[in-house]
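Here you go, one structure.
One protein chain omitted, others in place.
On to chain A.
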């Protein structure tokens, strides 16, 4: 049972991450590799605030998205002039800078030792320290993120993002300052992604910089593309499949080390096959 709860928590956290990044990648068509960085910023914000300043994790659920959103706003406004591959490289650069800072700023981030002893959230004397209670919390946050992403994709704002994905220059002719829309999507995506980071840090109680590398961003890409890019339910399906299927493989007796290696290969192969045979993903309607 505990194991099922563990899977449910992971599926919820990755569901949050994939939905949030899909808003940027699918919604606006911005190929970003910065997903893991904002995930990490959320996790580190929670970990540092909780362990060094005694914040309740619940409070960090409010602060961490603001921190991630503000950083995205600053970084994003310098990225505004980049398009397509250049934008992608710029976000990769940002992720690498994030990793370097986290690894080397020991007094603040614990450097390569990471941060341990991150508490569970508590409210009115209730502590979310049992697996079941944490499942509940993670699912609630996932539902909130799902509601927000659906709200955005069904608004006029969401339609404008789609038009930016389709043809940004043509859209601008109709009186849209597209850079503002892109910046807002990037920042909202970053803020929502940070929620995944807060939950992850509090759930594991320990984080270090190796958890938030480019591998993690690629995993999010694979989830979004597998499920069907630019579709919210696709992101959820992708997160569900790419968490449960490898766990199932481990369950039927693949050794742990081997399973981890195999997982990387499967993600890589999956991306290649999808691009070849089904670029729109399982539930997809759109191609990049």
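Just so it is clear, a contact is a pair of C-beta atoms (placed from the backbone, for glycine too) under 8 Å apart; a residue touches a chain by one contact, two chains touch by 3 or more; residues count from 1.
In this section, contacts and distances are computed from a predicted model.
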Looking only at the UniProt record of the hidden chain, which name from "Xanthine dehydrogenase family protein subunit M", "Spermidine/putrescine import ATP-binding protein PotA", "3-ketoacyl-ACP reductase" or "ABC transporter domain-containing protein" is the right one?
-> "ABC transporter domain-containing protein"
Of A:128, A:181, A:195 or A:267, the residue touching the omitted chain is A:181
Of A:78, A:112, A:130 or A:155, the one touching the omitted chain in the full complex | A:155
Which of these touches the unseen chain: A:73, A:144 or A:172?
-> A:172
Against the hidden chain, chain A presents residues 152, 154-157, 159-160, 162-163, 165-167, 169-178, 180-181, 184, 285-287
